[in-house]
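The complex appears here without one of its protein chains, the remainder shown in place.
And then subunit A:
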Amino acid sequence: MKVRISAALALLLVISACSAGSTASVSSGPDTLSVGFTAEPANFDFTRTDGSAIPQALLYNVYEGLVKLDPSGKIVPLLAESWTVSEDRRTYDFQLRPGVRFSNGVPFTAADVKFSIDRVKTGWTISIKSKMDVVDHVEVVDPLHARVVLTKPSNGWLFDMTGRVGAMFSPTGVADLANTPVGTGPYQLQSRRRGDSIVLKANPAYWGRQPAYRTVILKYIKDPTALNNALLSNGIDVIAQISAPDSIPQFENDNRFTVLQGTTNGEVVLSFNGAKAPFTDVRVRRALTLAVDRKALLDTAWAGRGTVLGSMVPPTDPWYDDLSGYYPHDPARARALLAEAGQTNLSIRLRVANLPYATAAAQVVASDLADVGVHVTIEPLDFPAVWLKQVFTDHDFDASIVQHVEARDITTFGNPKYYWGYDNPQVRQLLAAADAGTPEEQVADMRQVARTITADAAADWLFLYPNVVVAKKKVTGLAANQVSESFDLTGLG
């Protein structure tokens, strides 16, 4: 026994001696990049599985659409070299890029455009497929010319084409999407280890510029501290989005790293149940909005990282207005408004998602509201499971805090059945006009929507969640803003 123990000890010593001095790193060469994320894709099929993790990994990298969003939020060509819109704004003619092939070798043509768009209606099962309802039909004019005819004019449709629903598939490549994605993008799937990583390798037959990194390892690390440690110890090269703001200074103070801070589409919203008293009274909603000091809240809850908002519009949308000063922090006016509404003894149930930003913000909201005489009971709900069921579906809440991450989700204020229970015919009419109008009309109408819901205090937009990317100095070309659904690897150098 003694001999065996010494042998084991010796083995351990040998192992540690071997590794001493060398650095721990997964990168096996200069053309390999490893990026850390918190949310792992359940599988590779975003036509049947919802959530942001799959498009984050695959969109623009493995799958491409006719158009894409650039980092400033502008719609730019991708597989379509150009497009024209008819006079009545219902017909879109796309000129396709020649010489494009799917990763299974099959050429990409207008027939694939028709197949992909039609398939959203027939093959997709997730609710986002309704974004394609406005399409009447698709015509194959010639192999490099696809015509899409809408039932009514819709600016939202072209924007949606930059996301998941616009991804181009081949009829020969959809047999096993959950495991084998086949797209036209610069990368293709090499391997995956569930609970750990996905490996992408460059597609040698790509039509465009070959990506700088031949191999990209997407590492999935749920715990924010473990994610930070992985970067600090050379386990990864990039953190796609920091979710612990207090940890950012350690990277800013370390000259090995670059820290980029930008915006997202994620509005952190203090929502009111507008279909239920006392929130049916605009004076109450305004009072609560005036009572919360959003600047102080951002400092306390998220280390001052993020953008104070006044409406449901992030700065990367074309109709952004800075409305953050619309309701300045004013407890006295809040108290007066509450008195006017006869709500001097108000008690509310604040049912928030049990996520760090939401529970931290809830504490500040509760204390600010206590200052104006509103008693708040905070109930953290397990997210997503319990929050989705009780708050979102059953509308069993007075107020809630959660982040709304979808692009251009201001349109939810046009849906009276949505969980905020906001019902304003004028907003619905403006949203419809914006969708149907010219791009200029769209911007004007959307501005008006944003102003209207702000004036109505339809919700209190606490802050815009920041996008903080940390990378090793050698990694260049990262975008600061997270505007699309994709973590776009194509611009990296």
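By definition in this document, a contact is a pair of C-beta atoms (placed from the backbone, for glycine too) under 8 Å apart; a residue touches a chain by one contact, two chains touch by 3 or more; residues count from 1.
One rule holds in what follows: contacts and distances are computed from a predicted model.
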- Note on the structure: Per UniProt, and picking from "Carbohydrate ABC transporter membrane protein 1 (CUT1 family)", "Class I SAM-dependent methyltransferase", "Peptide/nickel transport system permease protein" or "Acyl-protein synthetase", the hidden chain is "Peptide/nickel transport system permease protein"
- Query: From the list A:Gly235, A:Gly262, A:Pro278 or A:Gly414, which touches the chain that is not on show?
  - Reply: A:Gly235
- Contacting the left-out chain: of A:Ile126, A:Val174, A:Ala275 or A:Ala455, that is A:Ile126
- Message: For a quick check of understanding: of A:Arg193, A:His375 or A:Lys474, which residue touches the chain that isn't displayed?
- Response: A:Arg193
- Among A:Pro318, A:Gly342 or A:Pro384, single out the residue that touches the unshown chain. A:Pro384
- Task: Provide the residue numbers of subunit A that touch the chain removed from this figure.
- Result: 1-2, 5, 8-9, 12, 15-16, 18-24, 26, 40, 42-43, 45, 48-51, 125-128, 130, 178, 193-197, 219, 221-223, 225-226, 229-230, 232-235, 382, 384-386, 388-390, 392-393
